[in-house]
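Of the protein chains in this complex, all but one are displayed in their positions.
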Amino acid sequence: MTELLEVRDLRVDFPLPGGVLHAVDGASFELRAGEALGIVGESGSGKTMALRALVGLLPRAARLAGGEIVFEGVDLASASAETLRAIRGRSIAMIFQEPMTALNPVMRVGEQIAEGPLVRLGYSRRRAHERALELMRLVGIPDPEERAEAYAHELSGGMRQRVMIAIALSMEPKLILCDEPTTALDVTIQDQILKLLASLRAQLGVSVVFVSHDLAVIAQTCRRVAVMYAGQVVETGPVEQVFREPRHPYTLGLLRSVPDVDDRRDVLSTIPGAPPDLADPPSGCRFHPRCAFAQDDCVDGEFPLRALDGERATACIHHELAAEDVRREPVIAGG
Amino acid sequence: MGAAAEAFAEAAVIEHRRGFRRRWYRTPSFVAGASILGTIVLLALLAPVVSWHDPVQQNLLGILQGPSWTHPLGTDELGRDEWARLLYGARTDLRVAFLAVLFPFAIGTAIGLLAGYFGRWVDTLTNWFVNVVVAFPFYVLIIALVFALGSGTRNIYIAITIVGWVSYTRIVRGEVLVAKRREYVLAAQAGGLSNARIIARHLLPNVITQAIVFAMSDIVLDILAIVTLGYLGLGVQPPTADWGKMIADGQTYLTTHWELSTIPGIAVVITALGLSLLADGLADLLRPE
Partner (left out) sequence: MSLTGYVARRLIQIVPIVLGVTVLVFFLIHLVPGDPARTILGNHATPHKVALLHREWGLDKPLPVQYWRFLKRMVRGDLGSSLFYSVPAGRLVVQRLPPTLWLIGLGTLFSVLIAVPLAALAATKRDRLPDQIVRAVPLVGLGFPQFWLGIMLLLAFGLHLGRGFPVGGYGSGVLGHLHSMFLPALTVALAIAPILVRSLRASLLEVFESDYVTTARSKGLSERRVLVRHALRNAVISTVSVLGVNIGFLVGGTLIVEQVFALPGIGQLMINSIFERDFPVVQAVTLAFAIMVVLVYLLTDVVHALLDPRVRFD
């Protein structure tokens, strides 16, 4: 199977006055054509930075510090600014978390949707406008002719996100990167948007990388998942397998800490300790200070992803301990 | 409850101050500004020592002379020593500018505190006053006031106060509006502390830093105002040396002795630069981390 996107050992740094913060510190994952890959992790895990790094849209303070990003045979990490620019929108599009701030407040939404085709595909004004209306219909925005003249602040959150999706689709990209697209929406709308994304994927065959901290959303949307912790990918595999039988203590901890209405407990289960300081991370396995299964050999060395059978991989060398634990006390995975 | 709130507020204020002591010598703008200003102030204070002519002493036999050993910057159109006039002009203008800042600072801050804290009609009324004063261009109102009150330094202070309180009120009011929603104020109120105490001990130290920073750049504005009034003939009265008047007097000789108007202007620019750098440095230092 050919991979559409292969990320190897990605590194993103934030130079600070006192040192360097390694937001992404050796993350690897891959995506096949037509697939939906979820990247899950807490805030600070590096998942958003990893996503942004793919198309070179890191914040000003950040730097791509290493790794390879191979998209359709081209290494985007070492590509020129021109190459990156050409790929953006046409081959890889992005959807952001907060549609209110991600849309230009003084430009009509129709114009913003039409901008890509107008400027980059050379469409005439009329044709671009028609394309915009077409896209608005596709994403389920009623009365597109009227809505196209609206400004972002006049639309509801769900509508705004639909506009963002329309923008992402406007140049028929092969890959859409989603940065927590439903986090800022309320639950009913969230569901609508996720269903919309699913149906669009089915219709158009576009691949998706979906970043979220919400395990349920990932479970609902993606076929494969990559779990990130402290700037590294610690486990990958098909979503069902990973969530039912995690092979990394962190994944287990995450799963256990999702409150479940049906499961009565006295104490909310959490992962003990605090997320590590990314400027000065723990030695060896990053998770070992908080890990219930930590052993002596976890304290030193490098722990890259190693393949298990099937499509799974994990960074933990004692992954059977996590698997055993979950067999004894299964997690009722949400979703 | 009250004690906890006090402690909290104390901590917030101390944080500000500690930051200041720690970093001032490492902030380039502060150091540069202080050096420039310090030099000028020093020269102004030592004027009698560093210059050896009387700035008002006319010498009609030696007018418009170029630089020489006795007159390092030459003489003006009445034979007065330029160097001495420059230094004594610094004395006058700096003194008036520094003093002129105090009243607007005090009055404006007080009004801003009250308007921001009590809100409602106090605030509305204050805003009305502010908008009315602001509707007049700065110089127009100053000049009109100086005209009405009469010339002389005392009236300059009054005019600047009437026009200048506005900026402080705006700044302090803005800060108070933000600060009064913070926990330490709510805690103090819940703890039953009187309004007066809250304003004086808790709000004031935290909102005043912005006003102080502005005061630095306000001194620049005041120097410019005094110099401008001097140029228009409405400022400090002759024969006291004043940079503005010197520039005005020199304008007639622009074609032949352009330095008469140029040099005092450069003095103003350098002084203003020093103050601006100082203000920037101060703003940097007092900004909470």
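For clarity, chains are labelled A and B in written order, and residue numbers in each chain start from 1.
The criterion applied here is as follows: a residue touches a chain if its C-beta (ideal position, glycine included) is under 8 Å from a C-beta of that chain, and two chains touch if they have at least 3 such contacts.
The shown structure was predicted, so the numbers you read here are calculated from the model rather than taken from an experiment.
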item: Touch criterion as defined above, residue of A:S43, A:S78 or A:T101 at the omitted chain; value: A:T101
item: Omitted-chain contact residue, chosen from A:L57, A:A79, A:A198 or A:A279; value: A:L57
item: Absent-chain contact - pick from A:G26, A:G46 or A:G89; value: A:G89
item: Contact set of chain A toward the excluded chain (per top definition); value: 55, 57, 59-60, 85-90, 93-94, 96, 98, 101-107, 115-116, 119-120, 151, 153-154, 164, 167, 170-171
item: Missing-chain contacts mapped onto chain B; value: 128-129, 131-141, 143-145, 147-150, 220, 224, 227-228, 231-234, 244, 247, 251, 254-255, 258, 261-262, 265, 268-273, 275-277, 280
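Convention: only the chains that are shown with their structure count from here on.
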item: Centre-of-Cα separation between chain B and chain A, whole angstrom; value: 54
